[in-house]
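One protein chain is absent from this view; the other protein chains keep their places.
Labels run A, B and C following the written order; every chain starts at residue 1.
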Amino acid sequence: MIGVGVIGYGYWGPNMVRNFSEIAEARVVAVCERDAERRALVERRYPSVRTTADRSELLADPDIDAVVIATPVDSHFPLALEALQAGKHVLVEKPMTESAEQGERLIDEAARRNLVLLVDHTFIYTGAVQKTRELVESGVLGDIYYYDSTRINLGLFQHDVDVIWDLATHDLSILDHVLDARPVAVSATGTSHVPGSPENVAYITVYFDGNTIAHVNVNWLSPVKLRRTLIGGTKKMVVYDDLEPSEKIKVYDTGITLTDDPRQIYNMLVGYRTGDMWAPKLNGTEALRAEAGHFVDCVLGRAKPITGGDMGLRVVRLAEAATASMKRQGEPVSLDPMP
Amino acid sequence: MIGVGVIGYGYWGPNMVRNFSEIAEARVVAVCERDAERRALVERRYPSVRTTADRSELLADPDIDAVVIATPVDSHFPLALEALQAGKHVLVEKPMTESAEQGERLIDEAARRNLVLLVDHTFIYTGAVQKTRELVESGVLGDIYYYDSTRINLGLFQHDVDVIWDLATHDLSILDHVLDARPVAVSATGTSHVPGSPENVAYITVYFDGNTIAHVNVNWLSPVKLRRTLIGGTKKMVVYDDLEPSEKIKVYDTGITLTDDPRQIYNMLVGYRTGDMWAPKLNGTEALRAEAGHFVDCVLGRAKPITGGDMGLRVVRLAEAATASMKRQGEPVSLDPMP
Amino acid sequence: MIGVGVIGYGYWGPNMVRNFSEIAEARVVAVCERDAERRALVERRYPSVRTTADRSELLADPDIDAVVIATPVDSHFPLALEALQAGKHVLVEKPMTESAEQGERLIDEAARRNLVLLVDHTFIYTGAVQKTRELVESGVLGDIYYYDSTRINLGLFQHDVDVIWDLATHDLSILDHVLDARPVAVSATGTSHVPGSPENVAYITVYFDGNTIAHVNVNWLSPVKLRRTLIGGTKKMVVYDDLEPSEKIKVYDTGITLTDDPRQIYNMLVGYRTGDMWAPKLNGTEALRAEAGHFVDCVLGRAKPITGGDMGLRVVRLAEAATASMKRQGEPVSLDPMP
Partner (left out) sequence: MIGVGVIGYGYWGPNMVRNFSEIAEARVVAVCERDAERRALVERRYPSVRTTADRSELLADPDIDAVVIATPVDSHFPLALEALQAGKHVLVEKPMTESAEQGERLIDEAARRNLVLLVDHTFIYTGAVQKTRELVESGVLGDIYYYDSTRINLGLFQHDVDVIWDLATHDLSILDHVLDARPVAVSATGTSHVPGSPENVAYITVYFDGNTIAHVNVNWLSPVKLRRTLIGGTKKMVVYDDLEPSEKIKVYDTGITLTDDPRQIYNMLVGYRTGDMWAPKLNGTEALRAEAGHFVDCVLGRAKPITGGDMGLRVVRLAEAATASMKRQGEPVSLDPMP
């Protein structure tokens, strides 16, 4: 039985508490939250869970083996570091940290102490992303031409991070998980429409080795909500629409065929192929539930982190590069190979 | 009665001939086309229209007042120039030319000879774009935050122009027509997935003076066809979906409200507003028919070109800048004010 | 403060307990449920709520002013009657009873004792149905030509009631609430595809005085879920799609115009009119929350029941007539005016 402490009971913390409560091998021991009303809410919903406004109390609790951090981004690094130093395993909300440097520091600390460091890239645990990875890995799609995601809606404006760190990090983690290719350069554009606020519209292009290209369109100011990703491959193509109630993943037997007949050199070299469409049934388990279970498995030594500190760091590095490029109106930023 | 000659009877030429045939004040006198089978098709469909494989014959015909050029892009400039020099009014397919320099040359020639030079930016003549312009001009949308277009489908790969010149020029012309703002810089990314072929995927960001931003996503390799544009304003927002059979334009009473209460300086400054949605009835006239009629009106001196050489040139300059940026992975290209 | 007892903690009971728990003027005192595991669930979630397997205990509790009945249909009548006889106000799930006779008995009992009898026709409390009624009542739609609803999905097969009593009663209540017309006859068809089970597909036509007609298509065996109602009026028409996340109600300025020019007697007398479409913003309060609040208001004498026993009875009479017609392959059944 793993004792779990949760820091932060704002927007996402309640989902963490609810999911860990339903796992047989975990027990939510305490919740740390500054706001008294929010603490009262925990007490009403979970009479057996202790609450505190003081994180030191939670970190000192010997009944707590693992800490979940569900707080604003700027506190991820100090809280995660402190928790690791207190000997606790850590599950931290995405993005893992505000900078790659901080991320590296956390990875080192967790490695030195032999503790689990998991990052809450929830989408990786959805049936849709699992199926997408399976389609890519198994070669069903062929070589990947492009990944093109649109993730837009009205709000919620964040005041500490821009729309890249808030929304695009979802796609950067999916890219990292699904594609077997190394990003080599990033170009991003975007702007803020609210004086004094971070960028609320951004467009990111990631170049990979080979000729795979990825693009992410994120926007906090859209009148409609869209969550749609296209993946083009040499053999098949995928449309992943996360708002579809039942057919989130559609696989199209669509593509082009190239002619290398030299006599056609002045004619069209590209032919088109369209065939059946197929929407595979997806695993319907709630993603956060699967993630919580996976975290427990990692702590118990039964699994290796799927979205560990290393992935968290790669996402942060891409987001850093994208932000830097966006500040310079799209000037490309090269990505060094990870050490 | 205007005598019209059409050069090129491939993909788009038949639509030109059909539309000019139905205009009372125009008469299609001759069609010039190299391919004998295509010429035979014209003869079967329009027994009274002369056909020829020799453009000089058409240009020398005194019954022809105006020439429509519906040929590959690289022939637009020489054919349009020759037609103007022969004293004919010209309607040329988009993009007007392969370079801004060529475009300026055509504008000069038309101006010197007092001839009409119209560019076939067909979308400008649709009810949907007319309504969009009306919504922007009348102030219904407020100040424009962004324009975000996705224009993707499978094929047709072109071998002479890339996907920017083929598809994005539609959006660049709509931007030019609808927004009352000057583009100041362009960043574009993209790639080719077919060795030896032009880029088939591209993403263009256009920065305008003020803080309006535009983005265009074009792709010849998509498993699904999308034609969707979002326009965000301070007062209202528009979704324009050209594939909707009847409700192409939807106006959302959606937006944000900013707090300037200094006591809230550390809190969220942005509130959300959502209200009714409204889909106005659109003018359903075929756009090309309206354009053909407008061309006749211009030739008869009854109207000034809506999509004249000046607009054609602005579109070419944006496409040139986008292509240059794309070759350098998104490095921004500044746009000088038009002379 | 109203003390509330809930009988039944199966599929719908938990929603009742949750909603009454959140109302300031109500307190859930006890839950009666036969299944020990389900009772344990109540205890875990609501430590302060008493549980029992014996309804007599709940009905004898002087702290309980009102009873919510969330049990299978065949127990609605005996439980509601017993509760009324024990002096409790009653909120009973739809359909109110298995027969009109039973319904009349409950209405009498409630009237004699001056108790509130409310039926849980939840849809009536949605923003969408409220807006629809408002559009009809205010005359915006003109005279009503037809109401046409499709309410289909896969499962849940019921073993005590057929698809008319399970799904169509939603539409029959909406019809009753929205239309200002008296049903005069019903014809229904349908069949069972599972031997020994009630009908799982049914089609109901209701004729009203005037020439308004209503049709309801219900099906437990559909591969896709649909919840769509069309309402045609002389002035405007409505499409109400309950699965649309944000634009559930669309009002079309569409219709026909009739010519009475006698010279046109041999020609078409009908012209068409299409105009704008408008999707009004809807009240987004959870319907069951609004209903629970309304029940409390009725008990406190501050409101008259919107979905009282009289409406519950009219719905039961229509369902009875529809079932009778369905057994005879559509033979129409006349409806007497309500006494």
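Please note the rule applied: contacts are C-beta pairs under 8 Å (C-beta built on N, C-alpha and C of every residue); 3 or more make two chains touch, one makes a residue touch a chain.
Computed from a predicted structure; not experimentally measured.
Among C:Y9, C:F77, C:F123 or C:Y145, exactly one should touch the missing chain; which is it?
C:Y145
For the chain not shown, which residue from C:R18, C:R34, C:R113 or C:H215 touches it across the whole complex?
Considering the complete complex, C:H215 is the one touching the chain left out.
Which one touches the absent chain: A:V140, A:A279 or A:A324?
The single option touching the absent chain is A:A279.
Any idea which of A:E247, A:D297 or A:D310 touches the chain not displayed?
Touching the chain that is not displayed is residue A:E247.
On chain C, where is the contact patch with the chain that was removed from view?
Where chain C meets the chain not shown: residues 145-146, 148, 150, 152, 154-155, 157, 159, 185, 187-194, 196-197, 201, 203, 205, 207, 211, 213, 215, 217, 219, 221-224, 230, 232, 237-239, 252, 254-256, 258, 268-270, 272, 274, 325, 328-332.
So which bits of chain A touch the chain we can't see?
Missing-chain contacts on chain A: residues 246-247, 253, 274-281.
One rule holds for everything that comes next: only the chains that are shown with their structure count from here on.
Identify the chain whose mean C-alpha position lies nearest to the mean of all protein C-alpha atoms shown.
Located nearest the centre of all protein C-alpha atoms is chain A.
If you average the Cα atoms of chain A and of chain B to get two centres, how far apart are those centres in Å?
That gives a centre separation of 38 Å.
Cα centroid separation between chain A and chain C, in whole Å?
42
Using mean C-alpha positions as chain centres, tell me how far chain B is from chain C in Å, no decimals.
The answer is 53 Å.
Which residues belonging to chain C are in contact with no fewer than two other chains?
In chain C, nothing touches at least two other chains.
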